[in-house]
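In this view, the complex is presented without one of its protein chains, the others remaining in place.
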Amino acid sequence: MAKKIKGPQMLIANRLDDGRVVFFTRTGGWSSNTDDAAYGEDEVLESLLERAQVFVANNTVIDLQAIGAVIDGDKAFPSHIKHAMQAKGPSVRADLGYQTSLDWEQA
Amino acid sequence: MALINFTGIEAGNWTVLAEDEQPTEGAKVAASVTRIADESEEFFAAVGELGAVVSTETAYADLAPLLNKLSFVAIEFPAFTDGRGFSLAVRLRKDLGFKGEIRAVGPVMPDQAMHLMRSGFDTVDVADERKEAFEACAARFKQFYQSDYRGAVSIAHARHSSDESRKAS
Partner (left out) sequence: MYAYDQFDHAMVASRNAEFRDQVERRLKGELTEDEFKPLRLMNGLYLQLHAYMLRAAIPYGTLSADQMRRLAHIARRYDKGYGHFTTRQNVQFNWPKLSDTPDILDELAEVEMHAIQTSGNCIRNVTTDQFAGATADEVADPRPYAELLRQWSTFHPEFSFLPRKFKIAITGASADRAAVKWHDIGLVLKQNDAGEVGFEVSVGGGMGRTPVIGKVIRDFLPEKDLLSYMEAILRVYNENGRRDNKYKARIKILVEAMGADEYARQTEAEWDRIKDAPIDVPEEEAARIKAFFAPPPLEVLEETNASVDEFASKNFLFASWLNNNTNKHKVPGYVNVTISLKPHGGIAGDATAEQMELVAALADAYSQSEIRVSHEQNLILPHVPVKDLATIWADLDEAGLGTANVGLITDMIVCPGLDYCALANARSIPIGQAISNRFDDMKRIQDIGPLKIKMSGCINACGHHHAGHIGILGVDRKGEESYQILLGGSGAEDASKGTILGPGFDEHGIVDAVEKVVAVYLGEREEGEEFLGTYRRIGAQPFKEALYGTH
C-alpha cells in the first residue's frame, strides 16, 4: 500500500496510447501542464479520484496515482522529485518539448 | 470453467476430496499428497481413479512413491509467474516417467499455453472467457528451439533431419 501522504494532492497518470504523463485537471480532463491540475485533500481528493477513475475504466489512462503537491498561489506542482521530473521531462533534454517547465537549474 | 486439452488425452471432471471426506465407490477423485501418503489399501481399492492436487512447491521426489497409485496430477499455480510448475511437470515426465494426465490449474495466462504443453501438461482449466485466447496461443507457434520431453525435437535438430516434413515450418 502506498504511504499515506499528508496535505494536498494531485492526480498523475499516463495516457494509454503514448504513455505521456498527464495530470487530472480542474475541468475534469487531462493535461500535461501542471498549471491546469486539480488538487485537494480529503473529500475533495476522493471526489477527484472518483472522477479520474472513469478514465482508467475506459482505457484512456493507466497508472493513476494521487501524489503529494506543493501549492503556489492556485497552482499545484508535484512535491516528490520523481513526479516533479515527470512533470518537467528529462532534465538533460530540455529540447524535447512537451514538458511544462523548462527552467531546470543548471548544474 | 473450460478445459483446454492439448494432447487429446482422455480427461474429465473429478472431485477434490475435502479433508475427511470419503470417496464414493468408483469415483474419480483428487486429494493432497499428504493424504494420499497416509491412506490405506481400502481407500485405494474404493476409488475409481485417483489423482493428486499438488502445489508448485512440491518436490518431485515426494511424488515418486505415490505415482503408481495416481492416474492424474493437477499442478496448482498460485500465480502465473510461478515457473516451478513447469519444472515439476518436466520432472514428472522425464524423471518419473509419469504417463497420466497432468493438468494446470490456477491463474495461468493464455500466453503460457505452449509452455504448459511443452513442459508436459496435457490439459489446463481456464476461465470461459479465456478459452479462445488460449486456443489461439496454443496454435500460434509451430516449431521451437528446444526439444521437449514429449518427443518434439528442436529446430536445431529439424534443420538437419533427413525427414523433410520436419523442415516445413
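The first chain written gets the first letter, and so on, giving A and B; residue counts start at 1 in each chain.
We adopt the following convention: contacts are C-beta pairs under 8 Å (C-beta built on N, C-alpha and C of every residue); 3 or more make two chains touch, one makes a residue touch a chain.
If you're wondering where the values come from, they're calculated on a predicted model, not measured in any experiment.
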Visible chains that the absent chain touches, using the contact criterion stated earlier: A, B
Contact partner of the left-out chain, one of B:N5, B:S32 or B:S87: B:S87
Listed residues B:D38, B:D62 or B:D111, member touching the removed chain: B:D111
Footprint left on subunit B by the chain that the document does not show: 80-84, 86-88, 90, 94-95, 109, 111-112, 114-115, 117-119, 136-137, 140-149, 153-160, 169
Interface with the unshown chain - residue positions in subunit A: 14, 16-21, 56, 58-59, 62-63, 80-82, 85-86, 89-93, 96, 107
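By definition in this document, only the chains that are shown with their structure count from here on.
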Interchain centroid distance [CA atoms averaged], subunit A/subunit B, Å: 47
